[in-house]
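A short worksheet on the structure shown next.
Here is subunit A:
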Amino acid sequence: MIARRLVPHPIVSILLLVVWIMLVNKVTVGNLILGALFGLAVPVITAPYWPDRPKVHRPFKVVEYVLIVLWDIIRANIEVAFIILFKPNKKIESHWINVPLELTSAEAITVLAGTITMTPGTVSAMLSADGGNILVHCLHTHDPDAVRDEIKHRYERRLKEIFQ
Partner candidate 1 sequence: MELVVASAIGVLTAGGVYLVLRLRAFPVILGLSLLSYAVNVFIFSSGQLAVNLPPILQKYGEASYTDPLPQALVLTAIVISFGMTAVLVMIAIGAFLDSGTDRVNVSRDNSDPEDPVK
Partner candidate 2 sequence: MSHWIIAPIILPALLAPILGYVMRHDVTIARIGSIAGTIAMVAISAGLFASAAGGDITVYRLGDWPAPFGIVLVLDRLSALMVLLTSVLALIVLIHAVATNWDAKGVHFHALFQFQLMGIAGAFLTGDVFNLFVFFEVLLIASYGLMIHSGGRQRMRAGLQYVVMNLAGSTLFLFALGTLYASTGTLNIADLAVRLQQIPVEEAGIVRVAAMLLMIVFAVKAALFPVQFWLPGAYSNAPAPVAALFAIMTKVGAYAILRVHNVVFGPDIEATGDMAGLWLFAAAIVTVAIGAIGVLGARRLLPLIAFSVLGSMGTLMLAIAAFTPGATTAALYYLVHSTFAAAALFLVADLIVKRRPGDSLTTLPATVQNGLFAALFFGAAIGMAGMPPLSGFLGKLFVLDNLRAPGQMAWAWSAVLAGSLVTVVGFARAGSALFWKSTAFVLPENTVTESEEEEEVPITHEPARAWEVAPTMAAIGALAALSVFAGPAARYLEATSDQIIDRTGYVAAVLSNPDGLKPYPKPHDAEDGGYEGDIAAKDDDHTTGEAH
Partner candidate 3 sequence: MGDASNLLVIIALLPFAGALVPGWMIRAGRNACATFTAIPTILALIMLGLLAPDVFAGEVIQAEFSWLPQLGLSASFFLDGLGLLFAGMILGVGLLIILYARFYLSGDDPMGQFYTYLLLFQGAMLGIVLSDNILLLLVFWELTSLSSFLLIGYWKHLPEGRQGARMALAVTGGGGLAMIGGMLILGNIVGSYNLTDILASSDLIKSSDWYLPALILILLGAFTKSAQFPFHFWLPHAMAAPTPVSAYLHSATMVKAGVFLMARMWPALAGTEAWFYIVATVGLITMVLGALIALFKDDLKALLAFSTVSHLGLLTMLLGFGTPAAAVAAVFHIINHLTFKAALFMTAGIVDHEAHTRDIKRLGGLARLMPITATIGTIAALSMAGIPLFNGFLSKEMMLEEASHTYWFENPWIVPALATVGALFSVAYSLRFIFHTFGGPVRDDYPHKPHDPPFGMYAAPALLVVLVVLIGVMPFLADSLVAVAASAVTGEVLDPHLKIWHGVTPALYMSIAAIGGGILFLLLHRPFDRAWLATPRPEAKIIFDWIVEKLAALARWVTETTHNGAISRYVAIFTVASVALGFAAYSGGGLGPETRELLPIPPLVAVGWFLLVAGVGAVVAFHRTRFRALVVLSIIGLMISAGFVYLSAPDLALTQISVETVTIMLLLLALHFIPKETPKESGALLRMRDGLIAAVAGLGTGALAFAFMLRDVDTISGFHLDNSYEGGGGSNVVNVILVDFRGYDTYGEIIVLGIAGLIIYALMTALLNGPAGRKLRNTDFSRDLSRDRHPLMMVVATRVMMPIAVMVGIYIFLRGHNYPGGGFVAGLVIAIALLMQYMASGFAWTQMRQRIQYHAMIGFGVVIAGLTGAGAWLAGKPFLTSAYGYIHRPPIEEFEWATALFFDLGVFLTVLGAVMLMLYSLSRIARYAGQQVNLEPMDYDPADRVKKREGSE
């Protein structure tokens, strides 16, 4: 309990240490110590704004997910760039897609929405009032349902494994 008070968000603390090192742009013992200090201190200050920290199971899944997403991002960008540069506007076929969610953790939903936005020609436009659905706008597709299924299968499933 005390530990939880002192280190409200271990992950964040680590993230902050990394951030610090990036900021000072020099890996030295001093910087590491300083960064660790701030990394521990800052979350304590900002803890009230992040009441209940999410629990992350299967950290290695995170790595896998990150890699997939990065790859998708690049793919997405190439696709989109192609559409923008070479596809005549009238040939572009956009769709609204409703993606019902099984995720219930706010963090997970956010990550999913973010992923959707960053990956193949889709932008997550908004959630439903109770966070049960994501409204996705698809820049160009002939089969909206396929897109939805890919989202649920490729990302949401993994996120469920990570967050629940």
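Keep in mind that, in the parts below, a contact is a pair of C-beta atoms (placed from the backbone, for glycine too) under 8 Å apart; a residue touches a chain by one contact, two chains touch by 3 or more; residues count from 1.
Regarding candidate selection, all candidates are chains of the complex that A comes from, given by their letters.
Just so it is clear, the model here is predicted, and its values are computed rather than measured.
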item	value
Chain touching subunit A (counting every copy) in this complex, out of 1, 2 or 3	3
Contact footprint of candidate 3 on subunit A as seen in their complex	9, 12, 15-16, 19-20, 23-24, 28-31, 33-34, 38-39, 42-43, 45-46, 48-51, 101, 103-107, 109-110, 113-114, 126-127, 129-132
